[in-house]
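FYI, not all chains are in this one, though none of them got moved.
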Amino acid sequence: MEFSAKQIAEILNGKVEGDDKVMISDLSKIEDGTPGTLTFLANPIYTHYVYTTQASIVVVNEDFVPDNPIKSTLIKVKDAYSAFAQLLEQYNQIRLDKKGISSNAFISTSAVIGQNVYIGDLVFIGDNVKIGDNVKIYPMSYIGDNVQIKNNSTIFAGVKIYSDCKIGSNCNIHSGVIIGGDGFGFAPQKDLVYKKVSQIGNVILEDDVEIGANTTIDRATLGSTIIHKGVKLDNLIQIAHNVEIGENTVIAALTGISGSTKIGKNCMIGGQVGIVGHITIADNVKIAAQSGVASCITESGSVFQGSPAFELVKYQKSYVHFRNLTKIVQRIDELEKKIKLLEK
Amino acid sequence: MEFSAKQIAEILNGKVEGDDKVMISDLSKIEDGTPGTLTFLANPIYTHYVYTTQASIVVVNEDFVPDNPIKSTLIKVKDAYSAFAQLLEQYNQIRLDKKGISSNAFISTSAVIGQNVYIGDLVFIGDNVKIGDNVKIYPMSYIGDNVQIKNNSTIFAGVKIYSDCKIGSNCNIHSGVIIGGDGFGFAPQKDLVYKKVSQIGNVILEDDVEIGANTTIDRATLGSTIIHKGVKLDNLIQIAHNVEIGENTVIAALTGISGSTKIGKNCMIGGQVGIVGHITIADNVKIAAQSGVASCITESGSVFQGSPAFELVKYQKSYVHFRNLTKIVQRIDELEKKIKLLEK
């Protein structure tokens, strides 16, 4: 699709300076702009690029006054960043606008499918599944028996959702995500053999949850593993059985949360963090990347680091000394020598 | 399916107290029990819930004597926990009781398939594959050429098993697991380019192995990567080429074992542990989460922590001092001042 500067100015409620007939078909970064693309200038650090960019159109703030001639057509708007984000979103909606139910999808006759859905080729939908309106399920996703997916959620290619799990509305689940695999529960026997504990619970994702590629969320032994409203999980995260993650908490890649742990609301958890099982983390807690949390964090707003983790400020002070340990030991050597002299 | 208290008491060889006609169709946790569900009371800590639970049936130990009136029907058995685990297992067997070979599976004519199997839609089974009796293969799993899967194993949706690998009996392999991808072997050339070393070995899983979602096990360069009998691997674990893991060892999520390392029997390895290549870990070793093992552990029963890891007890003592390093340095500052005074 192609749009003229004039058309885009209308969408953004902006004013054109330059050729309003120039056409664009893609978006670009200002430093990488090529002819036929539109970019934006919001951060003053990038201002010098506006004079050299090859982009056909640059969206700028309405108070922007160039110091030099500019080849690109300008579109002046109130807030260039917001305007550009709006274009990004519209572009994405067009890009992801898949529709229709493939005749090459395998859908149980007992499944109930909503209006205006996309179900791609090679999708499997089991018995008694309920799919809401405007749901998109890309090719090669597996939706087990009795699963429910509410309105407006998108399941990208190759997601596997085991039976009985529930997905809220407006969720995005990326490729390779596994929801509802068995919790890691084994009872040691007298002969050191482990006996599997059956895992008959499920996973519940509330509304507005995003799950990154290849993340795994295990079903509860009994009851539910619960990811509350607005939680955002990055790629390759492990959420064990019976975990509960509070509203609007965000977790970065490669982090693992062990069984039955409860994380509060609005927490920020860095990448490669490990959290042991059966503990509680308060609301608004921040945990630095690669930390290991070995016990409850009870105070809202705590900031932790280390393995095992303690208060970040203290960790960082200790770590400065750790880096200096060779010098510290030299000081002790020196003290011992001096003491020896004094003792004589 | 619905069962009456009377029917369940017969299965469990228990005694009903209360309405033996009450029906249940699901299992629940005692604190979350709802009408129509059955729960259990084994741990005395939870005793107070028995007076408030909404569950229709509670399985209790035969010596349990209530202090207050109870709404639920009780079933008294010798060991309430075992009885409940037995119900869990039976429930799970019913839930997972899939049968038959889909006409939408793609099965090579040279494959040999056992009795009483489940092969779901969109499964691919390559040339010369051998599938034992009672094997279940869920939709979208890929079984490469010459793979063998022995009796009673379950392959959940979307597993990929490369050619020539061997899976024992009674194994459970969860969604997204990749078995037999190439080992990470490259020979550096003079121009800093890496040349791939062909990886022609395979992976062998012995009997009773469980592999969690999205775990990857690489094929050997030559010979076999071997996961011995009874090993349990959690989700998102990396097992490199030519690794060998001893019987009944359990490993938690996000751990990585590098090439050619041999792990002993009955080890317990925490989450996010890293183990370098070409080393040996003795039997019965425990390694704390997030540890990094950089050299052989030769003593059976060792317990290690840290990165690089050493004896856990020593690590934890050192870590207490690490947390106190600011105070320790203050003590040294103080000593230096005092020495200076004394030296005058």
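Chains: A and B, in written order; residue numbering restarts at 1 for each.
Definition applied: a residue touches a chain if its C-beta (ideal position, glycine included) is under 8 Å from a C-beta of that chain, and two chains touch if they have at least 3 such contacts.
Remember, predicted model here, so these are calculated numbers, not experimental data.
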Taking the 2 displayed chains as a starting point, can you state how many identical chains form the whole complex? 3
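Note that in this section only the chains that are shown with their structure count from here on.
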Mind checking the centre-to-centre distance between chain A and chain B? Centres are C-alpha means, answer in whole Å. 25
Can you list the residues on chain A that touch chain B in the complex? 106, 122, 124, 140, 142, 144, 158, 160, 162-163, 176, 178, 181-182, 184, 186-187, 192-194, 196-200, 214, 216, 218, 222-223, 236, 238, 240, 254, 256, 258, 272, 274, 276, 290, 292, 307-308, 310, 314, 317-318, 321-322, 328, 331-332, 335, 338-339, 342
Which residues of chain B touch chain A in the complex? 27-29, 32, 85, 88-89, 91-92, 95, 104, 120-122, 138-140, 156-158, 172, 174-176, 208, 210, 212-214, 230, 232, 234-236, 248, 250, 252-254, 265-266, 271-272, 289-290, 307, 319, 322-326, 328-329, 332, 335-336, 339, 342-343
